[in-house]
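Okay, so here's the structure we're looking at.
A single protein chain has been removed from this complex, and every other one stays in its place.
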Amino acid sequence: MKKWLQALRRNLVALMRRPGAALSVIFLLAITLAAIFADFLPLDPLRQRVANALMPPNGTNWFGTDELGRDIIARVVYGARTSLITAAGAVAIAAAVGVPIGLVAGFFGGWRDAVLMRFIDVLLALPGILFAMAMIAVLGRSQLAALIAVGVTGIPSFARITRAQVLALRKRDFVTAVESFGGSSGYNMFRTILPNSWSPILVQVVVLSSVAILLEAALAFLGVGVPPPTPSWGEMLRTGKNYLYEAPYYAILPGIVLTLTILSFDTIGRALTEILEDRHDTGAGLKPEGSKA
Amino acid sequence: MIGYVLRRIAQLLPVLLIASLGIWGMLYAVPGGPVGMLLGENATAEQIAAVTRDLGLDRPVLVQYFDWLVGALTGDLGNSVYSQEPVLKLIGERLPATLQLAVAATIVALVLGIPVAIISALYPNSWIDRILSGWSALALGVPTFWLGILLILLFAVQLRWLPSASTYVAFWDNPVQALRSVALPALTLGIYVSGILARFLRASLVSELRADYVRTARSKGLPERQVVGTHIMRNALLPFITIVGLMMANFIGGAVVTEAVFNYPGIGRLMIGAISNRDYPLIQGCIVVILVIYIAINLAVDVLYAYIDPRIEYS
Amino acid sequence: MDAGTVTTVGNGSVSEPVLSVRGLEVDFVGSGHPVPVVRGVDFDVYPNEVLCIVGESGSGKSVTALAVSGLLPETARIRGSIGLNGTDVTSADDETLRMMRGQEVGFIFQDPATTLNPVLPVGRQITEGQLAHGRLKPADAPARAVELLREVDIADPEGRANQYPHEFSGGMRQRAVIAMAMAGKPKLIIADEPTTALDVTVQAQVLAVLARRQAETGAAVILITHDLGVVAEVADRVAVMYGGRIVETGPVGDIFKSPKHPYTSALLQSIPRIDATEARLEPIPGTPPTPAALPTGCTFHPRCMLGNGRPRCQSEDPALRPVGPTQMAACHYAEEPRPTPQAATVRSAPAPRTGGEPLLAIDDLKVHFPIRKGILRRVVGHVRAVDGVTLSVDPGETVSLVGESGCGKTTTARTVMGLIKATSGDVRFEGRSIVGLSRGAMRKARRQMQYVFQDPFSSLNPVLAVEDIIAEPLRIHGLYDEMGGDKRIAELMDMVGLSRTMFGRFAREFSGGQKQRIGIARALALQPKLLILDEPVAALDVSIQAQVLNLLQDLQKELNLAYLFVAHNLSVVRHISDRVAVMYLGRIVEESERDALYDSPVHPYTQSLLSAAPVPNPEGRRARRRIVLEGEIPNPAKPPPGCTFHPRCFRATERCRSEVPAFLPYPGLPTRAACHHAGPLRPEEVPGPARDLEMVR
Partner (left out) sequence: QDLQTGTLRVGTLNDIANYDPQQFSTINFPLIKNLYDSLIEYTENGEPVPSLAESWEIAEDNRSVTVTLRDDVTFHSGKTMTSADVDATLQKGANPERGKNVFATMAVVENWETPDATTVKLNFKQAVPDKQILDLLQFLIVLEAEGVDNIEAVPAGTGPFKLANRVVGQSITLEANENYWREGEPILEGVEFTVFTEDASMTAALESDALDLIYNGSSRAAVRLRDAGYTVVAGPGKLVQVFRINTTRGPFQNESFRQAFNYLMDRDAILRVGYAGLGEVTALPWAPASPAADPAYNETYAYNLDKAKELLDASGLSDAEKSDWTILTNGGQEDAVAISQIVQGSLAEIGINVELDVRQSAEFTTALLAGDFFATFGGVGNVQKFPSRVATNSIYRTVNNPVLKDPHPHPEYVAAIEQVNSAFGEDVQAAYDNLNKVLVESAFGIPTNSYETGLIVAAPDVGGFTLDIDNLLVARTLGFTN
């Protein structure tokens, strides 16, 4: 556990050394804190003042007000909560289902691989957004439904990444070594291969978080996301789009926050990839020149 | 070669079956049916019963599925519940629009993505690389629907150059009108995909640049243009073909959001409409067509790949 | 192009050098401080001469070579002067450099698997440079490609020119690279470890081709290698590099006879020799320096026996200066006599076999991998990776398995270990068959038998700390506490010469040699009786290799271990083994006691293998005759009928084509061989003047 924390700290430090990634971390941290502690801020995302509808940004309403006179910045902050919860839940679902599928498929191969990968193919072949919409049609519109739908579309990426990782690692000598001194398949999968696959999985977690936020927003934009009046960035863009002439800031400002969030996750994901690749955490790419292997 | 194609098809057939059965089952689990939509809110119970019977929706679900399946195997995807038109006709009317958008978006993506990738791969970590990488991050990070809104705001609301809404005009009927109406959605999708392509191509170019054969090529005294143009590009473009193919496959059903922003009459929106109307045969039809196209493009890419890459034999 | 001033007069005596390097320094500027990788290198190369640069991994050999043709990446900062046929490379513009490449200097790189572009036909790649220089008309290119391929002995050059690299074998690819490098008849050829990735028989072919082409074009050759055997075979002059500098240079004979720099002499003593049976190697202590953290003063001082802590060595970097009439060395005390190395005690002959029950007995073991094809993945054939291997290992004995790449050594070893399922045959351990055991029984049997992997870089779990790696077998068998827990781990670390202060470190924080020690410690954790070692030193530098070999010998003595030692390096095998078995295409073709096998081989394959192996003794090279085997190892999926060796064999007769030879004892020797015509090598069997580097001179 301590080693794990050490590694985390090390990666964080490396991350903060890159200006882009550091800015992204700070931005996400700010958004997350705001989302968590929104209840303590003087912001009410539901309070309507229809008389004050569609006010441009001003001293009281920094981002202006929406068609019901609600404070847009309050809705953006609470919308962050929706987005982040959906993203976290979706990523958790995707990882919890996808990683074991990838592990089993990659490790055992054969019919298990064939069956599991066919299943993954199906998920992959249908565009994620259509699939998610069909799921929401089944589950009804709710935060939970959005979370599950987005999560399910994320399963293939985890399964495939894990499987690729397993396939690469399974041929490696340290896995054979465990087998040579009598370790079982389960031991090998969960104690040897999985701990060595953390970096790509971690990167995927970050990458998928941005994908999940985007997908959640897209679903809301299409009108099947979290039901109103719960604030959600996609929903704000959807409604804001109707007021492009009267109140362009209504769509633009939440869009900026959404874009920055996605960009931040993306920047961190890329930085993390580079950091972890540099560090050869899995020992990959460490081959001396002139070795006979 | 034929064997290879057959084997791929044999592998993918189960995908189709599982998917269609899965979706069918899923939709029937859902409350709400097509009849209400058909009759409007003032319908009486008798009317509802009559229409349900006429549409055969009172039969057991599995019977309905197998009926559909038998039809599908003979190339008949049934009639839309909502419009009573043959599903294949409905899809056939949308397909050209979808393909036109897919092609236009792919062209935009390639035109924007490839130069960006090449320039930033040739000068890694330089300021120009940083700018271009930032650009591709932006292209990827800006949600298409927001980008679409911004483009509408700029080109339609402010400048009034292009229509904010796109209808489908076949290119060979009226090229100018076709380009005008496909411009904004293609730009929206294309910019997004150019981000993916640029990033992917840059990564594979950078890794190819490190490859031993590049050093060999330089050691022969080849001009840099030839080293990049012939040696590196050939290798880097191989995996790139796969990505471009996947992207195109994804445009077929996956451009829903862009289609929604621009009111573009593509397959994706047809299917969304079908889902919200519970138009079961149409939903199934869309899924099957999207999957078949996906599979066909993948297959084409694989065959093409095997054809271009001398190392692969169809085995 | 102006090359008229150079006149070749003869071997090594030339009016003007082709290449003249002075004060070359190369730094790499990455994210941190600039890292000095080459730190002041001077040398000249003359036409018709072979200069070998030797040195351990990371000493700067490749960087020096790349600097010469301006091929270093942009992160490199170069100082000093490089005069190539009158052009100064360091100040030349890109276009001049480009014109220089391919015309003045040709390159041959190490790994034939990656130096050719996989998606372009070989013929095109060979002539491309000439086309780009405008020295060849596009219409003539195909014919020229065929001609060049023919010149490097490629059979059917017309057909081959249109093929892609993956359709060539490793040796053929490397010959194609030679053809490419020589296409423009450059004045200088730089070959960076051109044979390191190849088997000895193929290495001999490639070196022979290189030498012939050199003779035909009169080019100068810089050959980079870490194999002193190759140096002794081909070099005219030698430059020894260490820590980014040339520490010694001189004619090859003098360097081998009387090395002046302590590093050179230590290097020569640390290599096992195929032509002698030394009891113990003299390893160089410590590890080579990394350019980012160079020792002060003389970079070699921490490992030097001569300097031995003298303050001058620690503070002052010695200049390369003439020492004696022909040699130059960079050592303050080069003239001092060496501390006498421990008398190279000749190792006593291996103990005669006890005749009792062998510890491990392999009986007609076969391992066939199915090849599947088609829609239904039907099995359409088998790779006969192991096709009838019979071998035994007595307690405390070292039995080696040698053979060229792909002959089935690893497969045999892994099947014995139970990691691969045997197709047929039997493996007995202490008299009990372990083929087809249940999982539980297999686990028990495995306790007595452990595996050490070839690649220390990939055999250790990167996420575990060293103590957990070593403890893992104990934990899996549930014996951790029973066997003493932490104390046992510490004991094992001591045993393999690792410090206890290294607890808590991860695999990546160790050097290659240390990693291999960890692998050995782990294998010893369960107190096995037999270790299966799959090329345990192949990936290590020579100085480290000696340390590990010594460790293995000590452990064997101490713990009465038996070793099944898999290797392709004949010198290492001679050094460590009691008995040796030679494999070819899945079968053992000859097996004998070590000295009998090396001194009087009876199978023609063993004979060619031994004759192809380079000997680190330049004195003998004029006298030595060498059998260069034709062709490559056949595909194990389609082995030739009869004796599988017959297509390459110089004794092959009709009978060999049809009848599989039995594996029979050879009268008068402790040898068994599978050959219809087994017998000592007769002088007339060695080809006349071999087409060898030596011969063309």
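Brief remarks follow.
Read from first to last, the chains carry the letters A, B and C; within each, the first residue is number 1.
We take it that a contact is a pair of C-beta atoms (placed from the backbone, for glycine too) under 8 Å apart; a residue touches a chain by one contact, two chains touch by 3 or more.
Note that the structure is a prediction, hence the values are computed from the model and not measured.
For the omitted chain, the shown partners it touches in the full complex are A, B. Of the options B:R202, B:R218, B:H231 or B:R278, the residue whose C-beta touches the omitted chain is B:R278. Shown as candidates are A:P57, A:G109, A:P195 or A:G223; the residue that touches the absent chain is A:G223.
Only one residue in the set B:G141, B:G221 or B:P265 touches the chain that does not appear here, and it is B:P265. Of the listed residues A:A14, A:A53, A:A168 or A:I252, the one in contact with the hidden chain in the full complex is A:A53. Counting over the whole complex, subunit B has residues 30-48, 50, 80, 82-85, 89-90, 93-94, 152, 156, 160, 162-168, 260, 262-263, 265, 269-270, 273, 276-278 touching the chain that is not drawn.
Listed for subunit A, the residues touching the missing chain in the whole complex are 46-48, 50, 53, 67-68, 137, 140-141, 223-224, 227-229, 239, 241-242, 244-246.
Here is the rule we go by: only the chains that are shown with their structure count from here on.
Put simply, the C-alpha centre of subunit A and that of subunit B have 22 angstrom between them.
If you average the CA atoms of subunit A and of subunit C, the two centres end up 48 Å from each other. A separation of 52 Å divides the Cα centre of subunit B from that of subunit C.
Residues of subunit B in contact with at least two other chains: none.
Residue numbers of subunit C whose C-beta contacts span two or more other chains: none are found. Partner subunit B is touched in their complex by these residues of subunit A: 118-119, 121-122, 125-130, 133-135, 137-138, 140, 210, 214, 217-218, 221-222, 234, 237, 240-241, 244-245, 248, 251-252, 255, 258-259, 262-263, 266-267, 270.
Residues 66, 69, 71, 94, 98-103, 105-107, 109, 111, 114-120, 125, 128-129, 132-133, 164, 166, 177, 180-181, 184, 373-375 of subunit C touch subunit B in their complex.
Note for the complex: subunit C touches subunit A at residues 57-58, 62, 110, 193, 196-197, 226, 414, 417-419, 442-443, 446-447, 450-451, 453-455, 457-463, 465, 472-473, 476-477, 507-508, 512, 519, 522, 526, 535, 538-539, 568.
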